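First the structure, in the form of structure tokens, and then the observations on it.
Missing here is one protein chain; the remaining ones are kept as they sit in the complex.
On to chain A.
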Amino acid sequence: MGKKVLLIEDEPNIIEAVSFILSRDGWEVKTHSNGHDAMEAVRLRGPDLIILDVMLPGKSGFDILAEIRGDLEFAEIPVLMLTARGQMKDREMAEKAGASQYMTKPFSNADVLAAVRDLVGA
């Protein structure tokens, strides 16, 4: 495998958990923990997949997603959104903004792994 994942999330414990799960599965995991310069991090890392939290300090995940989709280079990159709010409204907003897949916290590790494999494989 050896594909590159960029995890944009601000809770240190969740970063640690997701990094652990993915790196054991052979992924190269880069992390970034605020909203202000998330787009710069995307350009810098050039990942194969982005995992994006909705509530970030500085900028909302939806805004970042819009920026990613607005950039020609990343218009087609798979983005997995994670959110702790879990209302229908949020799911709709995520889909409208162009999320490839949407998951509600708390999630099962196996589901995350499956979703990531699925998105990059597709």
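Everything below uses one rule, namely that a residue touches a chain if its C-beta (ideal position, glycine included) is under 8 Å from a C-beta of that chain, and two chains touch if they have at least 3 such contacts; residues count from 1.
Everything that follows uses one rule, which is that contacts and distances are computed from a predicted model.
With one chain of the assembly withheld, which option in "Cytochrome aa3 subunit 2", "Tripartite tricarboxylate transporter permease", "histidine kinase" or "NADH-quinone oxidoreductase subunit K" matches that chain's UniProt protein name?
"histidine kinase"
Just one of A:G2, A:G26, A:P106 or A:G121 touches the chain that is missing; which is it?
Hidden-chain contact among the options goes to A:P106.
By the contact definition given up top, give the residues of chain A that touch the hidden chain.
Residues 10-11, 13-14, 16-18, 20-21, 24, 55, 57-58, 60, 84-87, 90, 104-110 of chain A touch the chain absent from view.
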